[in-house]
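Yeah, one chain of the complex is gone here, protein chain that is, but the others are all in their spots.
The block that comes next holds chain A.
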């Protein structure tokens, strides 16, 4: 794919002009880093990081039956979501495999009218849109707002104070996993308090035409407190330390939610696609997601095989040097009898075995 055919976020020109090393990420030209993955990672842990997450898909549903409709598509019950609440859940196929992990928001406009918002992984946008359109009931309208808006994640210990400088209304009243419409730099937008780094923070969704001004205002203020623009490289090390699964790595159509350790994202007291298959599967025999810390300096990478003695017992799904721990870490799937904390396994690093220990997840939890 040539760069000309890649989709660009409204902040593309900023990234290109500010040292962003642009790569193809699921069809979008995105910055992998500006200066250094470690610098950007540490800025987010210690101060604040700014992430252009405009490539993620943003869907809106209107109509009184919108939430009950989505309730039937996601593993987590959302029909009872109060206005202003957000819930993480999985969209599964009939056989229980994961189509995507999504956030469902129950929002209200200024007139008090309810609507539903959904944030979907960039690489799954077309797949999930088709899944929805094939099932859309009468009276529910579905619109894709991805390209008319930009989404900026502000994450880290200084994130809330930074966002407060440009968002009207007290952000302290916004609790974790809540969202609302907001006036951002005098423009209508959304603010939501979720994140993908293990830090506190918010995402700001703004019209595409004010994305640059919003980002620039945040960037100037962030620079004063040691904050940084953060690319996909550090986004990956941050979420890996926080043990958040990434679609295409820890999650796929061949993985069930319980294997992935996402039992918290399941509510069995409602009907959803895939439920009966998931109830019928003998989960205890399936490989499960574990955390691994290397016992030497070799970095485990995706698809490296995991061994116990001569027996292959699993595979790495994500691995990197952890900037916070100063050690190489990974997530992977292993047969359940090798998943206990403290189990010693070998990672095949390009033909050589290197010891790794199974450890509890997450690797990093903020104090």
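Criterion: a contact is a pair of C-beta atoms (placed from the backbone, for glycine too) under 8 Å apart; a residue touches a chain by one contact, two chains touch by 3 or more; residues count from 1.
The definition used in the following text is that contacts and distances are computed from a predicted model.
Q: Hey, which one's the missing chain according to UniProt: "Amino acid ABC transporter permease", "Hydrogenase maturation protease", "Glycine cleavage system H protein" or "NADH-quinone oxidoreductase, E subunit"?
A: Choosing among "Amino acid ABC transporter permease", "Hydrogenase maturation protease", "Glycine cleavage system H protein" or "NADH-quinone oxidoreductase, E subunit", the correct UniProt name is "Glycine cleavage system H protein".
Q: Return the single residue from A:33, A:149 or A:178 that touches the missing chain.
A: A:33
Q: Tell me which of A:82, A:175 or A:350 is the one touching the absent chain.
A: Looking across A:82, A:175 or A:350, the contact with the absent chain belongs to A:350.
Q: Of A:129, A:286 or A:299, which sits in contact with the chain we cannot see?
A: A:299
Q: In the whole complex, what residues of chain A lie against the chain that is missing from view?
A: Touch with the absent chain occurs at residues 32-33, 36-38, 233, 237, 297-299, 301, 320-321, 323, 328, 350.
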